[in-house]
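A protein chain is absent from this complex, but the other protein chains hold their places.
Chain lettering (A, B and C) follows the sequence in which the chains are written, and residue indices restart at 1 in each chain.
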Amino acid sequence: MRSLATARPRPFRLGTTGLVYLALVSIVLVGTAVAAARGHNLLGTANLVDMLTRSSLLGFVAIGQTLVILCRSLDLSVGYVMALSSVVAATTMAGDPARIGLGIAAVIAVSALIGLVNGLVVTRLRVNAFIATLGMGLIIKGYLDTRYKGPAGDIPEAFQLFGYTRIAFLPLSAAAMVAAAVLAILFLRMTRTGYHMYAVGGDAEVARMSGIHVERPVITAHVLCSVAAGAAGLLVAARFGTGSTLVYASGYDLESIAAVVLGGTYLLGGRGGVAGTVAGVLILAVLDTVFNILAVDPFFKDVLRGVIVIAAVAIYARRQVDRTASRSRFAGSRGGPSGGTGDPPHPAPAEQGGRT
Amino acid sequence: MRIPRALLAGGAAMSLLLTACTTDDPDSADAGQELTPDEEWFDAEEYENQLAQRDIEPEGPEDEPWLQAIEPEMADTSEYKLEGEDAEEPTVCFSNASVSNPWRVTGWITMQQQVEVLQESGDIGEFRVSDAADDDNQQISDIQAFVDAGDCEAIIISPSTTATLTPAVEAACESGAPVIVFDRGVNTDCMVTFIHPIGGYAYGADAAEFLVEELEPGSTVLALRILPGVDVLEHRWAAAQQVFGDSELDVLGFEFTEGDGAQIKDLVTQHLQRGDVDGIWMDAGDGAVAALEAFEDAGKPYPVISGEDELSFMRKWQEEDITAIAPVYSNFQWRTPVLAASQILNGEEVPQEWVLPQQPVTEAELDDYLERNADMPSLHYAKFGGEDLPGFPDAWQDR
Amino acid sequence: MNAPDPPLLRMSGIGKSFFGVNVLEGIDLDVRSGEVHALVGENGAGKSTLMKILAGVHPADTGHIELSGERVEFSHPVRAQQAGVSTVFQEFNLLPERTVAENVYLGREPVRRGRVNARGMADDTAGLLDELGITGISPHAAVRTLSVAQQQIVEVVKALSSDARIISMDEPTAALADHEVELLYRLVRRLRDRGMAVLYVSHRLKEIFDLCDRATVLKDGRRVDTVPISATTPTELIRMMVGRPISTFFPDPIEGTRPGPVRLEVAQGGNDRLDGIDMQVRGGEIVGLAGLQGSGRTEIAHALFGIARFTRGEVRVDGRRVALRSPTRAVREGIALVTEDRKTQGLALSQSVLANGRLVLDSVLPFRARSGARRLPGFFTSLELVARDTAQEVRFLSGGNQQKVVLAKWLATEPKIIVLDEPTRGIDVGAKRAVYTLIRELAAAGVAIVLISSELQEVIGLADRVLVLHDGRIFGELPAGASEEAVMSLATGSHNNGREVA
Partner (left out) sequence: MTRTAVPTAPGRIAREAVSRLVGGGSGTVFALLILIFAVIFAINPSFAQPPSMLAFAKQAAPLVILAVGQYFVIVSGELDLSVGSLVGAQVVIAAKLIDGEESRTVPVILLMIAFGALVGLVNGLVTTVLRVPSIITTLGTMLVLYGAIRLWTGGAPTGALSEAFRRPGRGGIEDLPVIGQLPWALLIALAVGAAALALTRSPYGRTLIATGDNDTAAAFSGARVWRVRTTAFVLSSLLATAASILIGGFAGVTAQVGDGLEFMAITAVVLGGVVLGGGRGTVIAAMAGALTVEALFTLFNQLFLPSTIQPTVQGLIIIAAVGYAARQRSTRSP
């Protein structure tokens, strides 16, 4: 304690988000060099477009995932929500430009409902988020496989533009994703719910003692996450020109979590943000493009990704260790060191209520 | 506090269960009986067409089935002919859906071998490949990347899904470079040529007809399918339903197995516990052996089975002398696209729709094909058609 | 005593019991505005529980609360806050990752035109800090970067920002270095001058006589009396708290207990928190470690147990030099540590009594586990553990019984040296008795005992020698039965005049 008693100015250190962007920049630089060696220009229009398009889809999902993870929860159903949304959109629009608005509305409604159920199951039924959303995913999967045999519905040309138009090197979809990111950031910075998400994720008990209804932010986060996944579904539909039930097989659920964590958000909640996530997504996209330019074997990509994600998180963890030193006054090992299984925050049961 | 929570739980669960049930398609709800293929995947005209094509003598060199074509309508490609140094080693770009199953792996090797030959001869230069790992969105990006790169003299595409890649392929066509699509099709005819074997209906029918022939009326048949929603596979099943529908056979139902041997064996074992199974229809050969083993382990006689020209199955077939047929989804089609590319870039005309022959392997040819592939690994495909390529056989053996 | 108008706060007939144990019974308490009211009593007397009832954390079983004559029900901490009652707990309700301002307004963020008014929050926070004459805390600083004292200030500011009329503080100086205590005093006086009522929970007589106007004494969950500080003396107050002269409260050494050879010896031990630690403990000897929290008491315990090991100097057990690299090693050397924080460091709360009892054996001495476990029931009985059975999860036990499980856990390892860090914190008097008796028995059995406690009477009453720590150093040694004042003056470092305290 003594050493802390006097608030000596701490040496300036780069915030995690800063670190992530630093990593992004350095990866871009290295990538550019490597690509140049192969006679390609990584920052040429073609590749820029490629990177940005790749990032937009995962981007939407990861932004939503960030909110959920900030609340110390988790959503493994996003992939299935995507698939469902794309189908809902395609079947509702049924190729009729007049029904675009209707289609979008339908997607938002459906995905929001799913998010709501997720949130309620996690908070009210106290089912561990990991299981709850995994189960929800299975439920949707069963529905899709039974109801639709393969691609269904038809997206009107007008809406397909959402998937293909671009201003200079900036694809519309990527722009939309960035817009969504900005909205999410503002949401976290400017609304009470946003503040409370950090509170609940950081320490549900403290939040409760401060009069926050700990369940609300979690439910909200789940709803927003699903809606974001829904948006991703819309993008899928726009790009495919139809609804695809099989996108759920593309592993966006786990990849989004990886992106979030890569973006420096703490898997156990309460710290991090959307800005970092966007960087995380971009990092993955840049890597993908570079790998493509170098014609890296697709399976080798998996290996590299695995290693990179682990390495990155290990680095953040390192930084976390020395930080905990000054936290000795805060109740011991909250949530365990690395459980990371997204325990839903809820009021401590009676026998633990009074903290001595 | 507790009761409402419980209610809420029940409510949520019920509503979900309901949504799930109310959307049960009749045909899948009681798979046992339903035997009219659902129109979503059944195109009667195309069906008849494919069945007819099986008996048509393909045009083209006898011993090179990958260059044969059934009733070709030639397309003029002079506009794509490269002049001057463009013609020197033109870059060909290939967007591959994936190499995530043995059939694709085998084909992919064959294609690479063919490419080497063409590169030797200078017909193509750089062969740029991107693999989408079965991710439609990824493949769309890949194709866009090719288009944006602008230096692809020809673009070969093996779509991961039919419907979803249509826009991307159209975009590729607009880029001006000749586009070659093979294996699965797309809902557009903007490409210069679409290369594929006769197709899923023929495949499914070959298998089903064989079972109908070999089995007594009233015998029971179990259908094993990989997964729903993939058109090539759905067509096979649709055709089978059509054939079985007109037969006396009693189809127990169909199961989705994801091609996983363990699941296949589980499911078959369970069906055998319920009663006899006289015939097995499969929409792809993966795990056919597992299905047969289920009979062995249950001490039941082997069924009449339709597998695929995958060696593990054919070897089992030979050893145990089973009544079987190996429908073929011609693996040698992987050679054709690169050859087509070089032809197009030389301005030679190619069939607009390049329908390759697709002959099932029957009892009669079995030994011959096993002979020819004696040294090949078990997950290799008999009709890979690469015997004359320089890399043979090593390239296919140590993959 | 009785004011013309009803007091700001009146609690009457408050009763509370946990798991069948009566923690509070018929407590009456009234606090006037502009007064600092001390709530004193030993640990386990019920102070904290009473505060938590006032704070709305626990509902009272009996009795009711009035604010300026109006009856109130605090179903939730927030109800209490809204009614103007704020509580600063020993364990802060702060989010380390969030800024000071965000913490101050947590759950009450001001909204303007639909957006949280961050600027306003920061400005108001800054304003409150100025009012209290606090410098060096930026509203934008993340709380984790603040010192404990500063964090405590943030808690107080939090209370003020919710327009509290009553602030209750639970052991506010517990975690402060002495120069920080001064800061706190100023803070409390300012609050009083603003006409607020301060309920000041402490067992440190010095503070009470420095700061408070009246004191209510609790003992074993009952109210002994409420007295004006001006009209009482420390000894009087202690008598009320303890109910009997100290000497008789603590059991005498058991016949035939005599110090044996030196079992534990630390020579010039030091690390980043400690320096020049020299101490010897003989078998059968009880050595007390006194000093304010943060003075290095717990640090010594952790160093001896290999958690934050000595980086300088050497440690000898039975004359043999040992390297206490990890708790595992420490246990192998026959050292046991009863940690100060039962819930987070002592017990696996959802495991059974038996599983917890076996824990050390299982994890360090697997081969002795079986035989050791067989002796556990014996320990449980002799400690008078009250549990449904040994399969019951410890989280359902009372604090005292939980502590007994911890003690049994260590007894099972037959330690040569046992370090007890706050062994009686938050346990009822009955359990305390058991602990004291046990300590004597261990001594009689020739175990070397290091006793750490913030309850001076405890140290004085039990220890054969008292080492007083200050600022990471041993500042002096006192014989058994030394006066509290003697210890205190050493502990607060007021002896060495003008010496700089880091």
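Note that a residue touches a chain if its C-beta (ideal position, glycine included) is under 8 Å from a C-beta of that chain, and two chains touch if they have at least 3 such contacts.
Everything numeric in this text was worked out from a predicted model, so none of it was measured.
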Item to check | Where the missing chain makes contact, among the chains that are shown | outcome: A, B, C
Checklist entry - Who touches the missing chain here, A:A94, A:I131 or A:L294? => result A:I131
Checklist outcome for this item: Touch assignment to the omitted chain, from B:L51, B:L67, B:V99 or B:V147, lands on B:V99
Checklist entry - Looking at C:S48, C:T232, C:N271 or C:T339, which makes contact with the chain not pictured? => result C:T339
Item to check | Touch criterion as defined above, residue of B:P58, B:P72 or B:P228 at the omitted chain | outcome: B:P228
Item to check | Residue ranges of subunit C at the interface with the undisplayed chain | outcome: 19-20, 305, 307, 326-328, 330-331, 337, 339, 344-356, 358-364, 366, 369, 377, 380-381, 384-392, 396, 409
Next on the checklist: If the hidden chain were put back, which residues of subunit B would touch it?
Outcome noted: 2, 5-6, 9, 13, 16-17, 20, 24, 28-32, 99-102, 104-106, 108-109, 228, 253, 255-256, 258-262, 264-267, 269-271, 273-274, 286-287, 289-290, 293, 297-299, 312, 377-379, 398-399
Checklist entry - For subunit A, which residues lie in contact with the unshown chain of the complex? => result 121, 125-128, 130-132, 134-139, 141-143, 145-146, 254, 257-258, 261, 267-268, 297, 299-307, 309-310, 313-314, 317-318, 320-321, 332-333, 335-341, 343, 349, 351
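Just so it is clear, only the chains that are shown with their structure count from here on.
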Checklist entry - Could you give the fewest steps needed to travel from subunit B to subunit C through chains in contact? => result 2
Item to check | Chain whose Cα centroid lies nearest the overall Cα centroid | outcome: A
Checklist outcome for this item: Relative to subunit C, the most remote chain by C-alpha centroid is chain B
Next on the checklist: Need the CA-centroid distance for the pair subunit B / subunit C, whole Å please.
Outcome noted: 73
Next on the checklist: Nearest whole angstrom, what separates the Cα centre of subunit A from the Cα centre of subunit B?
Outcome noted: 35
Checklist entry - In whole angstrom, what separates the CA-based centres of subunit A and subunit C? => result 43
Checklist entry - What positions in subunit A touch 2 or more of the other chains? => result none
Checklist outcome for this item: Residue set of subunit C touching subunit A in the complex reads 48-49, 52, 57-58, 76-78, 81, 89, 91-98, 102, 106-109, 111, 114-116, 118, 136-137, 144-151, 175-177, 179-180, 272-273, 293-294, 341-345, 349, 395-396, 399, 425-426, 471-472, 502
Item to check | subunit A to subunit B touching residues, read off their complex | outcome: 45-47, 49-50, 53-54, 57, 117, 120-121, 124-125, 139, 142-143, 145-151, 160, 163-164, 236, 239-242, 244-247, 249-250, 289, 292, 295, 297-298, 301
Checklist entry - Hey, which residues of subunit B end up touching subunit A in the complex? => result 5, 8-9, 12, 16, 19-20, 23-25, 28, 38, 40-41, 98-99, 128-138, 140-142, 144-145, 148-150, 161-168, 171, 228-231, 234, 256
